[in-house]
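Working notes, structure below.
Here is chain A:
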Amino acid sequence: MNLEAVIFYLFALIIVASGGLVVLSKNIMHAAFALMFTLFGLAGFYAMLLSDFLAVSQIMIYVGGILVLIIFGVMLTSKITGVELKTGPIGKVNYLFGAAISVIIACGLSLLFTNSKWIEKPVDKIPDSSINAIGYSLLTEYILVFEVAAVLLLIALIGAALIAHKDQIIDSDASSNEISTNNDIKIKE
Partner candidate 1 sequence: MEIGLTHYLIVSAILFAMGIFAIITRKNAILVLMGLELILNAANLNFIAFARYGGLNVNGEIAALFVIIIAAAESAVALSIILNIYQNYHHVNVDEVETLKD
Partner candidate 2 sequence: MINYLKNIIKGFSTILVGMKVTFINLFRPNVTVQYPNVHPLVRAGSDKMPDNARNKLNVIIPKCTGCKSCEKACPVNCITIETTKVASIDTEKPLMEDGKKRVFWLSQFDIDFAKCCFCGLCTIACPTSAIVHSTDFEYSCYDRNELLVHFSPFNKEQVAEKKRILAEEVKQKAEKALADKQAAEKAAQEQNITDSKIKSSDDQTSANQNIQNNSN
């Protein structure tokens, strides 16, 4: 039992406990904030696996970006104050079904992982930082993927703005009629 093991089990405990909270919590807000601890635990794992750049990216993108987005989503889709934020599972049968499937998957994957003979090549020399290597290969070997990812992000940005836009750009007749009648009523009032 060395220091690394202790830290590993600490992070594993954080990940599993908070992940369980995400999955089982009835309050969506609690689930969202539990997800934060899961992501932090994973960042800790990445740092232990000597990829510090990924660890910090995890914190930056997941915690600072996606999680905030999710929390805003929660706030926008539930009327925030005065309304129950609780949500239940779909049904008891479904609950049992899901539990069974996930237990089977967990056990199966674990068995698979423990029984496989992985080619294990521990890194002999601990690199100073993985950031130089990542930057180099991103702009040489993976330049196409890099550009595609950039375009993907742009498309996602535009698409998200378009989908969530309140006034639909392509109006059907019915909806436009509805809007106009609403306006009329407002004016009359």
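How were these picked? Simply put, all candidates are chains of the complex that A comes from, given by their letters.
Just a few scattered comments:
The definition used in the following text is that a residue touches a chain if its C-beta (ideal position, glycine included) is under 8 Å from a C-beta of that chain, and two chains touch if they have at least 3 such contacts; residues count from 1.
Source: prediction; values computed, not measured.
Only one entry among 1 or 2 touches chain A in this complex, and that entry is 1. Considering their complex, residues 1-2, 4-5, 8, 12, 15-16, 19-20, 22-23, 28, 31-32, 35, 38-39, 42, 45-46, 49-51, 53-54, 57-58, 61-62, 65-66, 69-70, 72-74, 76-77, 87-90, 94-95, 97-99, 101-103, 105-106, 109-110, 113-114, 118-123, 130, 133-134, 137-138, 142, 145, 149, 152-153, 155-157, 159-164, 166, 172, 174-175 of chain A touch candidate 1.
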